[in-house]
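One protein chain omitted, others in place.
Just so it is clear, A and B label the chains in written order, and each chain counts residues from 1 on its own.
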Amino acid sequence: MIHMIRLIKYVIRLLPIISITFLTAQKIDTKNVEVSMVKAMEWQEQHPIFTSAPTDWTNGAYYVGVTKAHESTKNPIFSAALKNMGYQNEWKPWDRFYHADDIIISYSYLYVNEIRKGMVDLEPTERFLTDHLYKPHPWREGIEGKDQQILWWWCDALFMAPPVLTVYSKLTNDRSYLDKMHELYLETYDLLYDKEEHLFARDIRFLWKGTDKDLKEENGKKIFWSRGNGWVIGGLALILEDMPKDYQHRDFYLKLYKEMAAKIKEVQHSDGLWRTSLLSPESYDHGEVSGSGFYTFALTWGINNGILNKKEYTPVVTKAWNALQNCQKENGMVGWVQDIGASPEPASADSWQNFGTGAFLLAGSEILKLGN
Amino acid sequence: MIHMIRLIKYVIRLLPIISITFLTAQKIDTKNVEVSMVKAMEWQEQHPIFTSAPTDWTNGAYYVGVTKAHESTKNPIFSAALKNMGYQNEWKPWDRFYHADDIIISYSYLYVNEIRKGMVDLEPTERFLTDHLYKPHPWREGIEGKDQQILWWWCDALFMAPPVLTVYSKLTNDRSYLDKMHELYLETYDLLYDKEEHLFARDIRFLWKGTDKDLKEENGKKIFWSRGNGWVIGGLALILEDMPKDYQHRDFYLKLYKEMAAKIKEVQHSDGLWRTSLLSPESYDHGEVSGSGFYTFALTWGINNGILNKKEYTPVVTKAWNALQNCQKENGMVGWVQDIGASPEPASADSWQNFGTGAFLLAGSEILKLGN
Partner (left out) sequence: MIHMIRLIKYVIRLLPIISITFLTAQKIDTKNVEVSMVKAMEWQEQHPIFTSAPTDWTNGAYYVGVTKAHESTKNPIFSAALKNMGYQNEWKPWDRFYHADDIIISYSYLYVNEIRKGMVDLEPTERFLTDHLYKPHPWREGIEGKDQQILWWWCDALFMAPPVLTVYSKLTNDRSYLDKMHELYLETYDLLYDKEEHLFARDIRFLWKGTDKDLKEENGKKIFWSRGNGWVIGGLALILEDMPKDYQHRDFYLKLYKEMAAKIKEVQHSDGLWRTSLLSPESYDHGEVSGSGFYTFALTWGINNGILNKKEYTPVVTKAWNALQNCQKENGMVGWVQDIGASPEPASADSWQNFGTGAFLLAGSEILKLGN
């Protein structure tokens, strides 16, 4: 009997190792991808979280993941969650018209509007977008001595507002939304994009002015935040997905996307996951899921759309996805997500956030289309 | 060691087969029925879904199941869900006073009102019912060239409004609700009931006029939709449950119920589950859970109330329930539910809907009372 128990215990202890080995040695098992995605979503729905309100950017980013999960799988478990969320929130963005963060939730509303005619009240989104683009606000002009030099003064903003504007432009068939978006996007690009490193500074605090006060990592490198750049390149994939092929400034986004993709590929860790500080992996030497999820999404999207070289990039995203999946607990929880922040900080197997789950779902939604 | 793993794998692979065999060979295990019901409800609560709003007919039908599950088990896990739902919905039916679909949610409100005095605001239900019965609307008179020839122009309506009217009549001790219901019920009966087949056409599109345009199955038979007839006979059980024994038109409902019950029994598939097209099982040759759940509920109710022959019908519902239970996944999800529709369509092990869970709960609630 005792013998028996020992044997069983041994087998049970072995199981995770067996399955991990199995996964990384193999190609992507797509059935398994969808199962992981469903579990991640179910766990997240059972653990509602937000920083300010259910319509804030944390949920906004999460539901972009749910949106893409539905688009990719057509599994009604995802659309049910989207409709329920939008209905409860009365299809409203959050409060601050000048704040890009507060409109990303509408990305999901616009999707529900597409799959279910007549259900979504688009008026609050419409009003927000108009105010966001045109209503006077100090941020727009820049505040002396503050970080807010432009409307989209932090790189995360490039995920929060531009994809919504792109979809809304498509829906209304009105390119003026794209034109205005491009104007604002260029402001951020000019302010924060590092043309040598091909990465975005999170905000002006991380720009180098050649003085002693420049923020740097211990290894002397500039601080490029993984999630921050994840917001940008993830946002670029979303923008390019819905931007008309013949839009006059499309090439700008395409070029930027490719440049960043190459760099992201370059700084991937050998275990498949990116570190929170891209040029200083040793700062917190473990994979982080929100940044890695956005990268996996963005790069796989590029492969799937013939923009990135399939042969070159497929091993990158396959390895990344398998590593992401190992950050998911048996109960569905996606761990190793850096908490809300503005620069590299550590994560742990137990640190989760809705937007981390969102990044995981985004990654899965494109991985599913990879084929083998 | 390898040997050991193989053995364990073998046992695990065998388990479902063992348990299925075990179940069908045995009578109903009532402890097990309640466990299945609780799991079904828990899964459904964790996956809120609706087509138009949380108070629409899909949730309405689901919560009829939860209501009957509570009535039958007295397990507070069901009443907690009912109270929570009603409170969140402010005890309101959905919007359209003329649409039978929009009042079925009140079936649950009326039940909560019974088990918890003073909690439920009955005013919105009351107002809806009065408007529904008397307020002018084009459907009532019939719209030229459209399916809406009468207020209850589709057979599903016989589940959506009449049971609510019956309970409300009982609560207010006012038979005028029954009288008006009977008038409307007869209109539908006259329009859609097939007196030869003892089944309801879903709506006038499925009636035969003896022309080439008559809709028919590939085998040449009329199209009788399983769920559609499930709505009718399930509704009849609900109506008869609360209709006074001495109500003047009770015999009409009793006769209709018995006629349909005999036919339903006749067209059961040997595996225990009904096909979506009752007279053309080969169209989609697999069991479908929403129709089968309503049938199991309705027939078992008849046995439990001494209306159907116990000896004759018990094997029918026992086999049906065991087959229904095999459509439930380990996590509680009830599969094999045909999606929202108006005529036979296929289902799959992964297709679920709240009203399917409702039908499952209804079935279980009567199966529990069967005894062995």
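In this section, contacts are C-beta pairs under 8 Å (C-beta built on N, C-alpha and C of every residue); 3 or more make two chains touch, one makes a residue touch a chain.
Source: prediction; values computed, not measured.
Participant: For the chain left out of this view, which of A:I49, A:L186 or A:A342 touches it?
Facilitator: A:I49
Participant: Specify the residue from the set B:A80, B:I143, B:A262 or B:I340 that touches the hidden chain.
Facilitator: Going through B:A80, B:I143, B:A262 or B:I340 one by one, B:A80 is the residue touching the chain not shown.
Participant: So one chain is hidden, and I want to know which residue out of B:D29, B:E42 or B:E217 touches that hidden chain in the complete assembly.
Facilitator: Only one of B:D29, B:E42 or B:E217 touches the chain omitted from view, namely B:E42.
Participant: Spell out, residue by residue, where the missing chain touches chain A.
Facilitator: 1, 4-5, 8, 46-50, 52-54, 352
Participant: By the contact definition given up top, give the residues of chain B that touch the hidden chain.
Facilitator: Here the touching residues of chain B are 7-8, 10-11, 42, 45-46, 76-77, 80-81, 83-84, 87, 119.
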